[in-house]
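Yeah, one chain of the complex is gone here, protein chain that is, but the others are all in their spots.
Here the chain labels run A, B, C, D and E in written order, and each chain numbers its own residues starting at 1.
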Amino acid sequence: MLLHLSTWLEVEAYLETSQGIILPIGSTEQHGPTGLIGTDAICAEAIAHGVGETTGALVSPTINVGMALHHTAFPGTISLRPSTMILVIRDYIACLAKAGFTKFFFINGHGGNIATLKAAFAETYTYLAEIGVNNADQVQCQVSNWFMCGSVYQLAKELYGDREGSHATPSEVAVTQYVYPKSIKHATLSTEVGKGHPIYGPVNFRQHYPDGRMGSDPALATPEHGLQLYNLAVKELSNNYLEFVGRAIA
Amino acid sequence: MLLHLSTWLEVEAYLETSQGIILPIGSTEQHGPTGLIGTDAICAEAIAHGVGETTGALVSPTINVGMALHHTAFPGTISLRPSTMILVIRDYIACLAKAGFTKFFFINGHGGNIATLKAAFAETYTYLAEIGVNNADQVQCQVSNWFMCGSVYQLAKELYGDREGSHATPSEVAVTQYVYPKSIKHATLSTEVGKGHPIYGPVNFRQHYPDGRMGSDPALATPEHGLQLYNLAVKELSNNYLEFVGRAIA
Amino acid sequence: MLLHLSTWLEVEAYLETSQGIILPIGSTEQHGPTGLIGTDAICAEAIAHGVGETTGALVSPTINVGMALHHTAFPGTISLRPSTMILVIRDYIACLAKAGFTKFFFINGHGGNIATLKAAFAETYTYLAEIGVNNADQVQCQVSNWFMCGSVYQLAKELYGDREGSHATPSEVAVTQYVYPKSIKHATLSTEVGKGHPIYGPVNFRQHYPDGRMGSDPALATPEHGLQLYNLAVKELSNNYLEFVGRAIA
Amino acid sequence: MLLHLSTWLEVEAYLETSQGIILPIGSTEQHGPTGLIGTDAICAEAIAHGVGETTGALVSPTINVGMALHHTAFPGTISLRPSTMILVIRDYIACLAKAGFTKFFFINGHGGNIATLKAAFAETYTYLAEIGVNNADQVQCQVSNWFMCGSVYQLAKELYGDREGSHATPSEVAVTQYVYPKSIKHATLSTEVGKGHPIYGPVNFRQHYPDGRMGSDPALATPEHGLQLYNLAVKELSNNYLEFVGRAIA
Amino acid sequence: MLLHLSTWLEVEAYLETSQGIILPIGSTEQHGPTGLIGTDAICAEAIAHGVGETTGALVSPTINVGMALHHTAFPGTISLRPSTMILVIRDYIACLAKAGFTKFFFINGHGGNIATLKAAFAETYTYLAEIGVNNADQVQCQVSNWFMCGSVYQLAKELYGDREGSHATPSEVAVTQYVYPKSIKHATLSTEVGKGHPIYGPVNFRQHYPDGRMGSDPALATPEHGLQLYNLAVKELSNNYLEFVGRAIA
Partner (left out) sequence: MLLHLSTWLEVEAYLETSQGIILPIGSTEQHGPTGLIGTDAICAEAIAHGVGETTGALVSPTINVGMALHHTAFPGTISLRPSTMILVIRDYIACLAKAGFTKFFFINGHGGNIATLKAAFAETYTYLAEIGVNNADQVQCQVSNWFMCGSVYQLAKELYGDREGSHATPSEVAVTQYVYPKSIKHATLSTEVGKGHPIYGPVNFRQHYPDGRMGSDPALATPEHGLQLYNLAVKELSNNYLEFVGRAIA
């Protein structure tokens, strides 16, 4: 059940049986010479919609732009500052919590979002109590990264080994190929690829990762892999979601 | 050319010939008993994509959640605070302006966004100069509301007259029916509908507009109307965009 | 009844019969070669005081500095950022709402304030509810622009036609001449005057409007016009105010 | 020379000979049963205008609302939060410093403003350097409290002794009586008056100072005293201002 | 009783008999050629611990970094902006007030903190009421500067006369020598020392105070003086603290 394709009456009815909601969150950032700038949002959205279908959960619109400041030396990247993103997450949750939602399950497509999301959750719990939201103490937020699902991780290792890398990976590119087969990009990738450097600021990042990839070989990706990975992620995250909303507060 | 389906190399190439970008912005808010919560984002996104195809302009991911605080007494509504939204817009533009974009054309689907967008533009111009962005003085932002296009407005009047109303209108519902024909909703609408009350806070809003509509009769909408309205909006906004990016700075 | 010339005991008594207050808001910004930098505040204050006398309403001190960032390339302009102004408006209303005021009628002298004021109102309604102000749901804010009163607009058209322009207009200059006859300024105005350019950042603004006027011929202004315009504005806004405070919440 | 009664061309000319500006700042807060709510702004404004006339300095519009949170349990008080006021001061100075002003002389009418003003000055010096304002290192801010002028203080002691108190004082009331003789208020003042309690939050303040006075007997005030105090303040602050702007940076 | 060396159960027990807490606050800033960068924090902490022992009061961890922006042209200085420091103080007090503390006694070692602390207290009182903290109206904050204790001031005058100065003073250096005798520094101090210049921005400060001292001769300091000063401060502040917590609210 997609929030943007529902009416408020349908949401009102939904809340009578569930207080859970899935929030896909991605990023709008460079993904190497062949990866789509929307990769993280595309993956998170597709998988979240799959989880929503599997579980009957409500799915919010996708948060397309996340925390990608370290990619901003590449054109096309859009990033919120962490301090802005904390306010965005707080505003989302405050609106939904006032309406009665208490279980916020973020399906995340971008590693760079995790720290700020966790900071935002902590900020929000206290904020909700301070503004007197009913059931503030019942609110629970969880971030689940599709690419860190055990089953996904294992398949990626089998398919790509060390060439999976950690950004612009063949696994995430594969999922986008499955979702947008008409947008498969081709380019000659240098055999040398940056890897292993810690992430600091945007200029430093581009110095060490000149084409945007981090140790990955996205040329290995295929739409078929994408479907496999998608199915694994949907299955595993559906179970996670059900466990999350079924977990008793007390 | 959709940003999320492009690579950073494609964006780099695009910037050599154009510094313009289209940013669709909508809202996630109640739209009456039959209107989709995503109506404003759906319309803005569809029309922005049409304008992008017509003009060759780059289109950013849709900003799905805007300023809809007055709708937050209806479940399913998500809103940024104006102060948060100003930061979000500032962050978007700062990233893109650093990369070389100077012409920001927002295609907006929600009247409630206009004031905050204008505030954000003013804030951002000064901010860009203060942080030393190259060409800060060339940056120009414009908000174009598809529903206020002359051609759109005229057709809506012809089709619906006074029953167009001002929220959950048949014209916007028609566009969503064209875009998502499988998500057409049906409900018995009361013949009485709130209208003419100024907009204050969320509780007051719901008191005066108990089912969420503002003077509208969305039952008049059809997907065929939606297509007509869509075509008019795309045509008019394409011309507006071209004029906007062609206008010389000096 | 002017707040700054009242005691708290008088305010306490006032609140027993009315919860309405008028807040004049202007700007401190260039108004062309002959317009006073305080034009917008002077007009708003004079008219607000007139409305206060006519209606018996309490009038707050004038907010002299508003949102005029686009004029900041001219010396003497002072502007709040929109994000600052939202906090200022929020603080004003929060203090007054805690004391029992619920009807906030802003008499505005500057078009550039409107967007930020509207954003501030939305921000404030939700804020008041969140901090637990009694009667938060009764709080209503309205911005009334004296220069957009129907009667004022019509007289300006009759007197000045197209030479009214949209900034440093003869009508607003006329009101300041009526209020401060000793501060009437003279300068040779070029016959060419910028007009029709959208408003972007401050440097761009000054490029297109080199002497600060926007399509106006303030040399047409006279103190006698000012008195006429003042009287029309006071009459119309007094009616608006009475309607505003008399309007039942339910 | 009053900024609000000047044109930008006059300010441009002024800047060629002086980079100093006087900013009157008051407060909008209860001043006991007979003191005007605008007392602090009225005094600061009148004295600042006097200093402007004496010295030829430019005087900005009065900042009418300052930091008066501790008075907010009395109706009619309006206060900025300190965090808001810091932004307001920063915005004022940033606009003026970009235009070339470097010497900011605040004439203050409210003790409660001092701490926040000093905090704002520190914040602003660093801010101006960070946003790259020319001559940021030359910017100097000073707060001068008219009621702490040696000559004023001495006369107040002579006239009123211990009955001067520290809020709603006869000396400040006298100045308002001189400026607004038609607004002299009368009320029976209890002989018991709160005094000597530290200032904490607004509820606590009203408990200890039930009618708003702090150890003062404003019934002693006369307009004639007001004129004397005004003259002393103008004379002393004019000297202070001239010393301030004449002081070499190096 | 030191908070960082206590358990939460001990704090819970403490709260049954006292709602007071001592918060040492210093600064991390240059203190001339021989003064320790931590001077202000070292003094505040040592004296606060002494007061805690004398009175049985709970003492929080030391706030090591305060408002020292004017010293930031000297390497090693770390400063919060005033706007940041207000949030820090607010967060500290909010946590402790929610737990039941109502009397906040700041022992301060740095004059530059005073203004921002006072601003923070005002901000916090209103904030606590707005977020609905129990007993918000009972919360009281006080800043006590050890170097302004009458007994300390008198001894410093006796020992050092005018060579006490106002920054990097022999009295504060003496206390650090008493606390950290192994960290006594030696350097040839120029006989000329800046004095009497108002404090503006950091570059200006360093121009007038090139070695960081303000009119002081820290070579006069001895650890024995330090012990004397420490004892006087502890005694006087212990009395102040007991008076502060014993003062009835009503």
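In the analysis below, contacts are C-beta pairs under 8 Å (C-beta built on N, C-alpha and C of every residue); 3 or more make two chains touch, one makes a residue touch a chain.
Please read these numbers as outputs of a predicted model, since none were measured by experiment.
S.K.: For the chain that does not appear here, which of the shown chains does it touch in the whole complex?
M.R.: For the complete complex, the undisplayed chain touches A, B, D, E.
S.K.: Determine which one of A:Ser18, A:Thr54 or A:Thr126 touches the chain that has been left out.
M.R.: Residue touching the chain left out of view: A:Thr126.
S.K.: Touch as defined at the start, partner being the missing chain; which of E:Ile22, E:Ile47 or E:Leu80 qualifies?
M.R.: Only one of E:Ile22, E:Ile47 or E:Leu80 touches the chain omitted from view, namely E:Leu80.
S.K.: In the whole complex, what residues of subunit E lie against the chain that is missing from view?
M.R.: 2-12, 15, 28, 30-38, 41-42, 60-65, 72, 74-81, 83-84, 87-88, 91-92, 95-96, 98-100, 180, 183, 185, 187, 212
S.K.: Even though one chain is hidden, which residues of subunit D still touch it in the full complex?
M.R.: 130-132
S.K.: Tell me where the left-out chain touches subunit A, residue by residue.
M.R.: 67, 69-70, 72, 81-83, 86-87, 112, 114-123, 125-126, 128-129, 136-142, 198, 200-204, 207, 249-250
Heads up, the rule we're going with is that only the chains that are shown with their structure count from here on.
S.K.: Among the other chains, which touch subunit C and subunit D together?
M.R.: In this structure, the chains that contact subunit D and also subunit C are B, E.
S.K.: Note whether the interface between subunit D and subunit E is symmetric in residue numbering, meaning over half of all numbers used appear on both sides, and answer same or different.
M.R.: Both copies touch with mostly the same residues.
S.K.: Which of these, A-E, B-D or A-B, gives back the C-D interface, meaning over half of its contact pairs coincide by residue number?
M.R.: A-B
S.K.: With chain centres defined as C-alpha means, what is the inter-centre distance between subunit A and subunit D in Å?
M.R.: 53
S.K.: Which whole number of Å gives the spacing of the CA centres of subunit B and subunit C?
M.R.: Centres of subunit B and subunit C (C-alpha means) sit 29 Å apart.
S.K.: Pull out every residue in subunit E that's touching 2 or more other chains.
M.R.: Counting only residues that touch two or more other chains, subunit E contributes 131-132.
S.K.: Between which chains does touch occur?
M.R.: Chain-chain contacts present: A-B, A-C, A-E, B-C, B-D, C-D, C-E, D-E.
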